[in-house]
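Heads up, one of the protein chains got dropped from this complex, but the rest are sitting where they should.
For chain A:
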Amino acid sequence: MSTNCRRRLIRDFKRLSTDPPGGISGSPCPDNIMLWNAVIFGPADTPFEDGTFKLLLTFDESYPNKPPTVKFLSRMFHPNVYANGELCLDILQNRWSPTYDVAAILTSIQSLLHDPNPNSPANAEAAQLYRENMKEYVRRVRATVEESWLDPEEQQAINEAESEDAEPGASG
């Protein structure tokens, strides 16, 4: 089992680095192949354009028979992403198939950014704005895009500044 899982992850990494699908990248932590950092670039022609959204993928020995746990590290404003960064995606739950690999997971998350499903909201506010007030939705998403360019420490600083009602600036 365990060798299967690791072999598959190595293969996933190989595929992702030799033939990367557009707009995504990912790699395992240097000391732990079960833990991956990934980045999804916001798809063009969407409010998420130019964003660099960081994710953490946690695998366990049951991969690929079971999906990994996927979480956004960057703050997201999206109808299907929870406040803590977890996301609600059928292929990561009951529609999982062992044929999916890391590239497939990341591409489908990318497409989720492009095409949210406001009918099963994880973030009610985002879903409501998406349906009723596109302008405001775009404005809120753009704010997270600008935030996504920052280093974690800078982001921390921004979060603190936000409590004083400062607009997050593109200082990165």
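Things to note:
Following the convention adopted for this analysis, a residue touches a chain if its C-beta (ideal position, glycine included) is under 8 Å from a C-beta of that chain, and two chains touch if they have at least 3 such contacts; residues count from 1.
Here is the rule we use: contacts and distances are computed from a predicted model.
Taken from the listed names "Proteasome subunit beta", "Exosome complex component RRP45", "Cytoplasmic tRNA 2-thiolation protein 1" or "RBR-type E3 ubiquitin transferase", the protein name that UniProt assigns to the chain not shown is "RBR-type E3 ubiquitin transferase". Checked against the hidden chain, the listed residues A:Val39, A:Ala103, A:Ala126 or A:Val141 yield one contact partner: A:Ala103.
When the omitted chain is restored, the residue from A:Leu55, A:Leu112 or A:Leu129 that touches it is A:Leu112. Across the interface with the omitted chain, chain A contributes residues 1, 4, 7-8, 11, 19, 21-23, 43, 62, 64-66, 79-80, 88-91, 93-95, 97-100, 103-104, 107-112, 114-117, 119-120.
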